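The structure is given below, and queries will be raised subsequently.
Excluded from the complex is one protein chain; the other protein chains are retained at their positions.
Our next item is chain A:
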Amino acid sequence: MTDPLQRLAREVARNLGDGPGPVRRERQRAAVARLTAAPRPRREPNAWWLLPLAAAVLLAMFLARPATLSAPLTVTVAQQAVMVGAWLAAPEREALVLDFSDDSRAELAARAAARLTRAEPAHVELALERGTVTLHVVAVPDRAWSVSAGPFTVALTDADASATWISATATLIVEVHRGSVDVAGPDGATHLRAGQRLELRDRSAEPGLLARSDVPITPHANASPAPAGDLSAEAALLEASSGPTPAAAPSADAPLLEAQAIDRPSGPRASPPAASSSRSAARSPAANSSSSSAGSPAETAWIALAEAGDCAAALAAAERHGLSQLHATLAAADLDLLAHCARVAGDAPRARDALLALRRRFPADPRAHTAAFLLGRVALDLDRDPARAADWFKKYLSEAPDGALAADARRRLDELDALH
């Protein structure tokens, strides 16, 4: 191929790769596998008399059923009926509320997505795919509710609770505001009561992160211990209320992602997670040598989110870790990534801070020049400050007159001049 367009396409393919990383693919696989999930096993009757007996039992159950269950359960969003199997995604800045005919409600927070997988009189089920769902479940006899997220299931019958699924890190956070819920996972189940919060991470989805959990697992006095030890061993059971916290347990204010990301001394692996390995490869040796925190678990958490494309969540995770600390310790490539996330999330101050930190700490790095151009973009696109934008574009041109973005900077300067 000699045509420049075809060479450009080839370059694009090289930069783009073949698709998302293994963590996301594993999630996709799990979702697809669920589409053909095992049907209920059919039991062959052992004798002919089982059939009439079963019919009699069913008839008796039908006659004795609670009146509330005879009414069909309907679900609406903005007064429009929602069918079972419907995929529901909340808009970027608004919640999406599902109203059930039994006065229960499920509210998908902005950007959250879920599928209504069952809406039967006896069982309502939502498959949470990303974000937060807040449930207000009104008690109806023999009606169970569940929210599935990854390998976890949250079951409730009469409670107010929220479940947050961070798909990039395969993390489930459950908070109970009223009543109680049961949370089950591959390793067992646990019971939560009002005022408690539970955070779980899928060990199979992100072995790198899971293997490095060192949160002291101290079930709170109000929490029932998990029947299976493994689940509680992976869980950080935190007190969400303002009551006293056991000394060994992390405080409710502790950053969740950070809390999960502490190395376990006896952890089975020491290599960095797959998601961050590509970043490590992208860092220049100079940048690596100047970074004291490269590859640290807290850093990994936000980088994993950024690499999964969830810039808003990545920025939030970085903020929980402490942006000023990250500005002081991150490598140039990661500061660049942080600034990128902030720009995509439309957060001008944080984008600017990361870019300024990049320029301050790595003045000789070519990315510092690019940062000047990006500061111009932030000023122009996010701050709507043409004068400051022009200053930064000029700065970029003075530092990199033949840079890849020089033509773009000149055009933008021309446009800004034409405006004034």
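One rule holds for everything that comes next: a contact is a pair of C-beta atoms (placed from the backbone, for glycine too) under 8 Å apart; a residue touches a chain by one contact, two chains touch by 3 or more; residues count from 1.
Operating definition for what follows: contacts and distances are computed from a predicted model.
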The complex's invisible chain, by UniProt name, from "Ferredoxin", "Sigma-70 family RNA polymerase sigma factor", "ABC transporter permease" or "Glutathione-dependent formaldehyde dehydrogenase": "Sigma-70 family RNA polymerase sigma factor"
Contact partner of the left-out chain, one of A:Leu108, A:Leu126, A:Leu337 or A:Ala357: A:Leu337
Of A:Val32, A:Ala364 or A:Ala387, which sits in contact with the chain we cannot see? A:Val32
Touch with the missing chain holds, among A:Val75, A:Leu198, A:Cys311 or A:Ala389, for A:Cys311
Chain A positions in touch with the non-displayed chain are 2-13, 15-20, 24-25, 27-29, 31-39, 87, 92, 113, 129, 278-279, 282, 306-307, 309, 311, 333, 336-337, 340, 344, 367, 370, 374, 404-408, 410-411
